[in-house]
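Only one protein chain is missing; all other protein chains are in place.
The first chain written gets the first letter, and so on, giving A, B and C; residue counts start at 1 in each chain.
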Amino acid sequence: MSEEPLSPITAAVIGASGFAGGEICRVLLEHPYVETILPVSRGSESFAERHRHLAASGVEFVEAGEAERCDVVFFCTPSGEAARGAQTWLDRGARVVDLSADFRFGDAATYRAAYGNDHPGPDLLAEAVTGIPELYRDTIARARLVANPGCYVTAAVLALLPAVESDVVDLAEVVRIHAINGTSGADATPQRATMHVRVVGSVLPYNLDGHRHAPELEERLTSITRQETRVDLAVAHGDFARGIYLQASVALRAPMTRDQLLQLYLARYGRAGDGEPFVFVDARRRDGGLNEKVYDVYPQMRDVVGSNLCRVGLDVDRRRAVARIVAVIDNLTKGAAGSAVQNMNVMFGFPEMAGLSRCGLG
Amino acid sequence: MSEEPLSPITAAVIGASGFAGGEICRVLLEHPYVETILPVSRGSESFAERHRHLAASGVEFVEAGEAERCDVVFFCTPSGEAARGAQTWLDRGARVVDLSADFRFGDAATYRAAYGNDHPGPDLLAEAVTGIPELYRDTIARARLVANPGCYVTAAVLALLPAVESDVVDLAEVVRIHAINGTSGADATPQRATMHVRVVGSVLPYNLDGHRHAPELEERLTSITRQETRVDLAVAHGDFARGIYLQASVALRAPMTRDQLLQLYLARYGRAGDGEPFVFVDARRRDGGLNEKVYDVYPQMRDVVGSNLCRVGLDVDRRRAVARIVAVIDNLTKGAAGSAVQNMNVMFGFPEMAGLSRCGLG
Amino acid sequence: MSEEPLSPITAAVIGASGFAGGEICRVLLEHPYVETILPVSRGSESFAERHRHLAASGVEFVEAGEAERCDVVFFCTPSGEAARGAQTWLDRGARVVDLSADFRFGDAATYRAAYGNDHPGPDLLAEAVTGIPELYRDTIARARLVANPGCYVTAAVLALLPAVESDVVDLAEVVRIHAINGTSGADATPQRATMHVRVVGSVLPYNLDGHRHAPELEERLTSITRQETRVDLAVAHGDFARGIYLQASVALRAPMTRDQLLQLYLARYGRAGDGEPFVFVDARRRDGGLNEKVYDVYPQMRDVVGSNLCRVGLDVDRRRAVARIVAVIDNLTKGAAGSAVQNMNVMFGFPEMAGLSRCGLG
Partner (left out) sequence: MSEEPLSPITAAVIGASGFAGGEICRVLLEHPYVETILPVSRGSESFAERHRHLAASGVEFVEAGEAERCDVVFFCTPSGEAARGAQTWLDRGARVVDLSADFRFGDAATYRAAYGNDHPGPDLLAEAVTGIPELYRDTIARARLVANPGCYVTAAVLALLPAVESDVVDLAEVVRIHAINGTSGADATPQRATMHVRVVGSVLPYNLDGHRHAPELEERLTSITRQETRVDLAVAHGDFARGIYLQASVALRAPMTRDQLLQLYLARYGRAGDGEPFVFVDARRRDGGLNEKVYDVYPQMRDVVGSNLCRVGLDVDRRRAVARIVAVIDNLTKGAAGSAVQNMNVMFGFPEMAGLSRCGLG
């Protein structure tokens, strides 16, 4: 925990015209310790036009110059901008949370392999801390610069953590992950593929040659497991605006029951109100025979949309010695802006749920 | 091809009150060689009440006795009914297409392992032919009894066939499959989990301990590849009524490009109008750099809903030597009733597209 | 009925890159008397790219010149093109069905009032026949030039016809209509308002200052009722790709029951298979007391999508002497391309259901 007093702070948001930037503003509007929100946008639209759902909030875009005096800055910018700009903000004494991929890799070579170009500002790579409080809470509390993970990475790490931290997963087999993201995670430029008429009632797969969150996730899991961990990540957009539905399958080293595995998860994450504040293990009992369809014992995405929660549930396929895990998050909240504010809370010593206590809408 | 003349036939549908039974009637209404449709239902509702979208068709339920004189009978019944009843219909000279799981396994032991109870009528197991015309067209043409595969099995086999028939897949690694099905594939009894208010804007996973189509698919793939093939199948329902989106990942034995793999698929399935009549390979060119989101080069479910088509597309993750394949079908048509009628067409020597030529609605 | 023999014809589609043009091709692909489809597009995309769901059909765009020799031409073009071009096609001996608004008004002045500019080719206005077979079947059979009505007009006329043809409606009160259209009826140019992320789970009202189908509908109703009929038409797009849900309320001149009004509708439209081939009256019995929610006695849009059917249902609010009528159609089929082909069928003496017999998907 930080030693700083809980005095109100000023937060700047660079690149505030996109979905993640808007979501940071939405979350900060509910934050008891954030007094001033300074969203910066290069576009010509007003804040109320750009973020219609926040039109009644009174928030307005500011000029870049006006945002210079702040306690924390969130980068929601295209690749490279945070890498080039973060040092300036650190020099001003601000903390930095970067939602882009600039500081997500431990070294410039991995970045280059994943993104195909040289890292635009590698000097700060060593200082940046990965923004997964469930893993790195103490380090984040001392950090000046936090790299917020990719949305799929957050969901996948939380889905897998209790299993891979223990010894139950056979990591010689690839970890296979399938995830469906809302269209708020898609490119914001109007184009035919993401028009309503094309996506409604359908599923839109993309980048099946390898999503760039995959190497990020492999680095993360390898760091956790201390052995090389390979990931097969397939992604698509579904017919919803917000949310990630992520299903992961891992090979088990030895037979175990669903209850045994659930116990591992409950032990790691705790139960509601007592443990990880934003991870909830869905441990409903599974009835029903072999021939029956069993619904409703796993987490459902709609129960987390609008919240910073990740809900995790699972089952074991005993014949194949496979554990199947489902994690659901709101891609804009826990998958981006909510995590970013959670990281801010940890960095500033605020209560970790400050501004983030809202439940899903159901 | 059968030697029989193309004279009009009478088709009975047992268990016609469910989604698959209604879909068979819908398809047969458009069939040039089916003169009479005899749907049998035990329920009290009229056909027009039960299948609202067919209310203007004039079709009505008949008593079981009225359906006895028919040329072909489709079983859309719960487990066991076809096993117990098929012989009677064969004795009457009818051909039988079973949409239940009764004849999907080669032997009673595998059935017992998958379904947990003894097979209710194993005598015909040896005679039953698997209803995948893309694999067994000639055998089906000579068959009296066809076992229509499970919806996920049809989609998965068509997704994988060109890859596993050739030598490019490393079958020592498990074949991982993730599939999202429409709610017309869910249990038809009203229950809370499948109410609109629970599914809209969400994803509903089910039976993650192992779907019973998995052993069926393993048996099928093992038969094709002649080596034991393991499958990791995870399923869920999505926020749509019709359709299956299936994504499969397989390990490649050697590096290959997307184009090379596409060529295998085009060679196996042909191009539009010249090759498999109901399989279409989406071979759009993939542009876009490593950092760009690339939409719209893979098949989309909405383009097949309402048709008997399976569209297949794919990509190669070269860093992981993984091929990712997407197959989309209408779960009620190609996934059930359309395949059943396609099998009927093959059995009776009708043109294979008879009654099934409709395109998707887009 | 036309005296022409049922010989196969060639159909050209001008402006075939849009939704309506694609839908005409889809319908004609299933038409037993249309041998050749010649879709003309100015765009650079191939037919298979533009109309993904028809990619397996083998249809391809042709040059404008190749389409000149045809028996019928469908205009799916922006305002003015049909007005300027129709005469040329008539001179070539082709029949013309115009899906644009060019020939929907009886005179150039009304057109000008509705569209704000001079009519670009008023000479043919007098010859053009309104393409509503349920009203003008005989005239259409003799016509060379048919003006296909706007999608809302078709739905509204079919919703209101039995009531306004009889003497039960008080036309001194405005006819109020609310309609929700699928996004395939929206502007096809990608723009923010019609991106999936904005429309999903929402409703998108538009042109509330007066939709241009309103004067068209007023002209039509005034012509039927022989007294000036005013319409209050409010429109929006819903979270679906295809379909129109239209609800109309009219003041009743005298008290009547739901059953009495239903009898009027059944008398006008007939019952399934015996009467208007594409209008189905949903006359399910209404149970339930005053305090109960009564679902499922009115037509549902999903039961007509993919078909050329209009389903109509209704109820009477006895305390207010108001009849509330619901009509549902597929906006692209009965609302545009299906009606156009139905008109073609009438013009050429084909069976009216030729190519249009498909039921909805349910």
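Just so it is clear, a contact is a pair of C-beta atoms (placed from the backbone, for glycine too) under 8 Å apart; a residue touches a chain by one contact, two chains touch by 3 or more.
Remember, predicted model here, so these are calculated numbers, not experimental data.
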Which residue of C:132, C:186 or C:336 touches the chain not shown here: C:186
Sole touch to the unshown chain from A:6, A:172 or A:361: residue A:361
Chain not shown: contacting residue from C:243, C:277, C:338 or C:355: C:243
By the contact criterion defined above, which parts of chain B meet the unshown chain? Give residue numbers in ascending order. 19, 182-184, 186, 190-192, 194-201, 239-241
In the whole complex, what residues of chain C lie against the chain that is missing from view? 79, 115-117, 173-174, 176, 178, 180, 186-187, 191-194, 198, 200-210, 212, 214-215, 230-232, 234, 236, 238-241, 243, 245, 247, 249, 251, 258, 286, 289-291, 293-296, 298, 300-302, 305, 313-320, 322, 324, 326, 328
Where chain A meets the chain that is not shown, the residues are 22, 26, 29-30, 48-49, 51-58, 200-201, 241-242, 272-273, 280, 282, 284, 300, 302-307, 309, 311, 357-362
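Here is the rule we go by: only the chains that are shown with their structure count from here on.
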Between copies chain A and chain B, are the contact residues mostly the same numbers or mostly different, with half as the line? same
Report the inter-chain centroid distance for chain A and chain B in whole angstrom, where each centroid is the mean of the CA atoms. 37
Mark out which residues of chain B touch at least two other chains, giving numbers and ranges. 200-201, 241, 300, 302, 305
